[in-house]
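So that we are looking at the same thing, I have put the structure below in structure tokens.
With one protein chain held back, the other chains of the complex are shown just where they sit.
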Amino acid sequence: MLYRESGQFSTSYLAEGRLFKLYQQRWGFYALLAFAFLAVPYLGNDYWFSAILIPFLVLSLAGLGLNLLTGYAGQISLGSAAFMAVGAFAAYNFQLRIDGMPLLLGFFFGGVTAALVGVVFGLPSLRIKGFYLLVSTLAAQFVVTWVLTQFGWFSNYNSSGVISAPPLVILGHDFSSPAGRYLLTLGVAAALFWFAHNIVHSELGRRWMAVRDMDTAAAVIGIPILQTKLLAFAISSFILGIAGALWAFAYLGTVEPHGFDLSRSFQILFIIIIGGMGSILGNFLGAAFIVLLPILLSNLSATFLAGVVDPGQLENLQKIIFGALIIFFLIKEPAGLARLWQAFRERSRIWPLRF
Amino acid sequence: MMNIMKKPSVLLGALALGLILSSVSAQAANEQYFPLQSYRVGPYAAGGTGFFGGFIDYLQYVNLKEGGVNGVKFTWSECETEYVVEKGVECYERLKKGLNGAPAAATNPLSVGIAYATLERSTADKLPLITINHGRTDSTDGSVFPYVFPLQLNPYSEVSAIINYIGDKSGGLDKLKGKKIVTLFHGSPYGKETNPILELLAKKYGFSLTLLEVPHPGNEQQSQWLNIRRIKPDWVILRGWGVMNPVALKTAQKTGFPADHIIGNIWSNSEEDAAPAGTAAKGFISITTHPSGTNFPVLQDIDKTVLKAGKGNLQDAKRFGTVYYNLGVVNGILNVEAVRVAQAKFGKRPLTGEEVRWGFENIKLDDARLKQLGAYGLVQPLKLSCSDHEGGGAVRFQQWDGKQWKVISDWVQADRKLLRPIIEESSHKYAKEKGITPRDCAKES
Amino acid sequence: MANNTLPHQLAHQAATQPKRIALRHKHLGIWHEQRWQALRGEIGQLVDILDGFGFKRGDTLVLLTHPRREALLLSLAAQWLGGIAAPLDPTLEEDTLALLLTHLKPAFAFAEEQQQVDQVLANSRPDVRIIYAEARGLSAYSQMTLHHYQRLLQDTPAAARAPLAEADQSAFALYRVNGERHVQVEHFRHGELLEEGRHLVFAERLGRNEEAFAARVFATSGHLRYLLSPWLTAGFTLNFPESIVTRDADRRELGPTLVVGTRDTYQRLESLVRARLPVPDSLLGRFITYALRPDGTLLQRLLGYWLVKRPLRDVIGFSRIRVPLLIGPALPAESLHFFKNLDIHIRTWDKIANWRTLSTTTSRHVPSGQDAAADDIKRVS
Amino acid sequence: MAGAPLLELQHISLSFKGVKAVTDISFTVQQGEICALIGPNGAGKSSLLNVINGVYPPDEGMVGFNGNSYRKMQSHQAAVQGIARTFQNIALFKGMSVLDNVLTGRNLKVKSSWLEQTFHIGRAASDIAKQRQKAEEVIDFLRINQWRNSIVGTLPYGLQKRVELGRALASEPRLLLLDEPMAGMNSEEKAEMSGFILDTQRELGTTVVLIEHDIGVVMGLSDHVVVLDYGRKVGDGTPDEVRRNPEVIAAYLGTSH
Partner (left out) sequence: MEFFLEVLIGGLLAGLMYSLVAIGFVLIYKASGVFNFAQGAMVLFAALTFVSLLERGVPFWGAFAVTLLSMLMLAWAIERMVLRPLVNRPPITLFMATLGLSYIIEGLAQTLWGAQVHGLDLGISDEPFEVAGLLLSQFDLFAAGTAGLLVLALSLLFNKTRVGISLRAVADDQLAALSIGIKLQKVWMIVWAVAGFVGLVAGLLWGARLGVQFSLSLIVLKALPVLIIGGFTSIGGAIVGGLIIGASEKLAEVYLGPVIGGGIENWFPYVLALLFLLVRPAGIFGERAIERV
């Protein structure tokens, strides 16, 4: 609407295939990145970093992980938190047990470990479908938590089973201040979002969507179903694993296995329902919603309703609002906030015309 | 993606507005602020409402009765955590800055998870983190954890005291030899934390110990209690949490194990743990760091000045004097005492977290002082120091008579000498991991 | 001026600005570009091919096709050899086309695809040489005189010879059937065409940076005069859409600076926009009326510009338009006003057509739809 | 047409829960021909297609394709061998665009690994452009350019059928199985679709096996017609031969079609 499209056209498939075909979008995106990387660290305060931005980014990332599996490849999962836990504990142990392991490499191996575990629990997906598959992912949820609690080795025999963050040092730079942790999270998230975006726009992404939309037809046109599904589990878990490591190290600083319980899995599922399944942007929108709505409600009530409404009731109210929103979205906009945004974009492309 | 922030920007804007409005600062008052990461909903709401009810009522009481401490009034605000770690962190970050110019004195999350997640933040922000009766055992070592205070009782002391009590009941610790003790613990790090200590004590005193895990949340314990029935232990130590406690008592009844040989730990000791089990709970013994009931001058006074004035925090007035409420009051007494001690050193003004910490480290509650506070018998004699952030380590035992708790013992002391090296080993490991150089407590005044 | 012909002009552009883009067409989802030098090379090949077919000075190449680059190049190749290009509009009714083809009896033709090939075959001499662009459906045709454009190019080595065309020779011949079912022709000489082209280039200050958009067939005199000729004269870029149905989307992508349209072109756009604008009674509709009021306040004008005019121009692909030309019958005042409101000032550039009646047939009843053309005829005769 | 047959069915039988769907069917399809399977509903036509491309394993019999015989072929294997198909009730990927649907048809031709594609290294760039171009050619062939970026689920039925054909064509199949490609179309759309099928056979040299109910279309389109009734073959030959076959006439007169 405000920017002109005319005169921007592609003369090669490479240019045609890129994320932002319009230079206005590209520059807007670069500006946003520059703002996030360069300006925010100076503008934000501890509260914004520690209580809003970091969890927002980590949850976006977790949403992304699940979205690849559920939104793109169509395999519903209630075990997201388990893969986060695997990632967190694996990254911790790689860091702890291998001397001189660089932090990011530790994250990477944490992700890889989560991916392997994801593949194991994804194996049944060839034989079972739909919500029968929930059983497999719920099994992952319970088994992983149990294993991590049961065997002290995973938490280096910490008496409380809690792991705590290693020094957040990359190439001699200390990232342990709130702004540093924000930058670390942002950097990892940006890289993984780029990675995921490339995947879903590649052949593999198309295969996932094909399997999601109709797996018999996908098999008939030669798509290897098991391999495709397992890759979805692996990559999804990889991202969830790294999100888990960030959750533990960059956000909370410490974490215990029960920090990754079923309700966390639900939370991530809600992110993608509200944000939009099968959308990259949706993860940000959903995570922003999940992170900000409670804070907004509690802030507003602390300001305007202090003493009028019991804070407890407010939490219940919030629960009801969440539930109602989920149903609302499923009824009115099954593709979530991202779809609203997309509709807005489409409309503004042809503004002021109606269609 | 360029426009990612557009949509949420509405939300962000509204949020920012909320934040601005909420931080419209009044004149910086002569007040000391307590940020309260409370929880009044969710599965653990019962504990939160009682504890924070008691805590707030005590602060209110000090304000009404004495106009605060030396004229410095207390102020507080609540932030609901739902016992969820992230929410606790959010609340911590939101509230740590103080309120309307009143500096924060200390945080009291009453949640192990939140305490762990805010432990390093507290140290960095120089804001004492009070984990009364719970928390990280090795934070007892104040030389490594200068800002963390597991007041009164850490988990190690807890089991040690229980074993001492059982020893007492058996006619001396040496009689423990050959006894059979089962510990039924919640399948979480909290539940497992004391297992090594129990094993150590078992070896030391020669009793046989069986550790049985109940998976979270613990609403099904048939197999564990059938196992107990087979083992026929002399005592069962219940380290439960939430729903696990009443279910344990009910299942014990179902399998014919007598409730008066079950000893609940510090998180199995409230009315909410026993009452839902109905008759099955009758005779159930648990430890407590403070008796329940209202029969203490300070509580009578709170009732008179706060509750009767309609300024009480409890929604359900019947919960006045319950275990969680009284714990809140005790917590209030200790916090206020720390502020008072610190004011004596730093001046009669609102204090920084660092100054309050000094106050905590120099708390000295002897019988005389406790009587002065009207809390004799309610609070155990306590003396904290730079190296000892726990202070007491004693518990009393209480028994459920079907309606309420009856205190059945005097203070039973944990074997803190035995535990101290273990604690230090752990805290030094932590210090090494984190690159912390422990303070030299000999030099602290 | 001996060199005052379209082919010479092309050769001139290829020599003076070989690396600039001469043609751009959308195909298989992306825009393909051809530089002047390459363009000349390809035409050189085509010249050889036509020559090989026996195409001589004065011969006519009939082009039955939607607008596409192959047709344009072949026209120029035919002219290179001193021949005439006769484009026919493939959207004409079957019997009209048959009438024209029967009349023309082409010996050389370019047909877009199977349908057009069939039409040509049905109404031509048996030895007609047909070059076609789209092979599909044609592999079963056994005629030796059918040639695939792309394959011909592959089989022909590059060559360059001097243009044989002369300024006073006819470059294009447009044919049509009038209301009385008479075939009429209008001839366009190289010199004349270029003259008019230069006139436009000068008047509108057209430069080599223009982007012209050719969505319609070159079967009207206006297109030849005001698009083709200026293209060769000024040396700008000529753009073809992927297909006639995608022209609106393609125009938007491209954002031409020069549009040469007929009344139909503009009226179609206008009705498209009108149909899609918010209903006048709606909130948005009222806002748009408010913002577009010509005598508005500064705020009104600002709003009108940023929220209505500018985006709307972009949607219809007119955001970069500099020279919107109208050829043929005039637009009603209302439509002119409509575009003017969007700051699109349509200029009429037209010269009276010069049709000559060639043959008389009274074969069948004339459909009423063709009456529209009758007016022009009256002016001529 | 001479030479070895491209497809050869030998004594195929198939049953579901004891109910015979197809009984002892044999026929051959020559390279490059259009073969129509006709017969009343429930005659086992679709089941037969499902056997040919490995969706159902036959209880008995062998499928010969391109000189190799298979007892039982996996769908994936069939696709690798060059068998593509469309479905009776359109089985497109409804949430994806036309272009993406057609591109999925090329999945077996993709040379670069997913890692190469993700990180734009190695063979990825040329591979992506190549697949895109091939897909665009199919889109152009079927004249669906203007719907290139439309989500398939939003397109009208007739177009979806075309897109599905496009997805099958994108794999450059040797054998194309079409299950009622013209079901539910009006005569204009049928003519258009017939044109596409003929073009496919003539221009691309693809062998086609199709199921169709419209006898007029079948007779005009096919080189070879196989008639099924109650899971048995009752006729096999050129359209003219079949038209004269009394058994076929009986089968068709006996049912309402």
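Which chain is which? They are A, B, C and D, in the order written, and residues in each are numbered from 1.
Here is the rule we use: a residue touches a chain if its C-beta (ideal position, glycine included) is under 8 Å from a C-beta of that chain, and two chains touch if they have at least 3 such contacts.
From a predicted model like this one, the values you see are computed outputs, not experimental measurements.
**Student:** Can you say which of B:Leu64, B:Leu212 or B:Ile422 touches the chain missing from this structure?
**Tutor:** Missing-chain contact among the listed residues: B:Leu212.
**Student:** Pick out which of B:Pro35, B:Gly88, B:Pro233 or B:Pro246 touches the chain that's been left out of the picture.
**Tutor:** Considering the complete complex, B:Pro246 is the one touching the chain left out.
**Student:** Which residue, B:Gly67, B:Gly278 or B:Gly347, contacts the hidden chain when the whole complex is considered?
**Tutor:** B:Gly278
**Student:** For a quick check of understanding: of A:Ala179, A:Ala234 or A:Leu269, which residue touches the chain that isn't displayed?
**Tutor:** If we include the chain that is not displayed, A:Leu269 is the one touching it.
**Student:** Could you pull out which residues of chain A are in touch with the chain that's been left out?
**Tutor:** Listed in rising order, the touching residues are 76, 124, 127-128, 130-132, 134-136, 138-139, 142-143, 145-146, 149-151, 216-217, 220, 262, 266, 269-270, 273, 312-313, 316-320, 322-327, 330-331, 334.
**Student:** Under the stated touch rule, tell me which residues of chain B contact the chain that is not displayed.
**Tutor:** Residue positions of chain B that touch the missing chain: 40-43, 45-46, 49, 187, 211-217, 219-220, 222-224, 226-227, 229-230, 242-243, 246-247, 250, 253-256, 272, 275-280, 315-316.
We take it that only the chains that are shown with their structure count from here on.
**Student:** Taking each chain's centre as the mean of its CA atoms, which one is most distant from chain A?
**Tutor:** Computed centres place C farthest from chain A.
**Student:** If you tally contacting C-beta pairs for every chain pair, which pair wins?
**Tutor:** Most contacting pair of chains: A-B.
**Student:** I'd like the Å distance between the centres of chain B and chain C, where a centre is the mean of that chain's Cα atoms.
**Tutor:** Taking the average C-alpha coordinate of chain B and of chain C, the gap between them is 86 Å.
**Student:** Give, as an integer number of Å, the spacing between the C-alpha centres of chain C and chain A.
**Tutor:** It comes to 53 Å between the two C-alpha centres.
**Student:** Report the inter-chain centroid distance for chain A and chain D in whole angstrom, where each centroid is the mean of the CA atoms.
**Tutor:** So the centre of chain A lies 41 Å away from the centre of chain D.
**Student:** Would you please write down the residue numbers of chain A that are in contact with two or more other chains?
**Tutor:** Touching at least two other chains: 12-13, 16.
**Student:** Identify all positions of chain B at which a residue touches two or more other chains, and write them in rising order.
**Tutor:** In chain B, no residue touches two or more other chains.
**Student:** Sort out which chains touch which and give me every pair.
**Tutor:** Touching chain pairs, listed by label, come out as A-B, A-C, A-D, C-D.
**Student:** Enumerate the contact residues on chain A facing chain D in the complex.
**Tutor:** 12-14, 16-17, 195, 198-199, 202-204, 206-207, 209-210, 212-214, 216-225, 231, 278
**Student:** Looking at the complex, which residues from chain C come into contact with chain D?
**Tutor:** By the definition above, chain C touches chain D via 27-29, 135-137, 139-140, 242-243, 245-246, 249.
**Student:** Taking the touch rule as given, give the residues of chain B at its contact with chain A in the complex, in rising order.
**Tutor:** 1-8, 11-12, 14-15, 18-19, 21-22, 38, 40-42, 45, 49, 77-80, 82, 85-87, 89-90, 93-94, 96-97, 112-113, 116-117, 119-121, 136-138, 187-190, 192-193, 196, 215-216, 315, 426, 433-435
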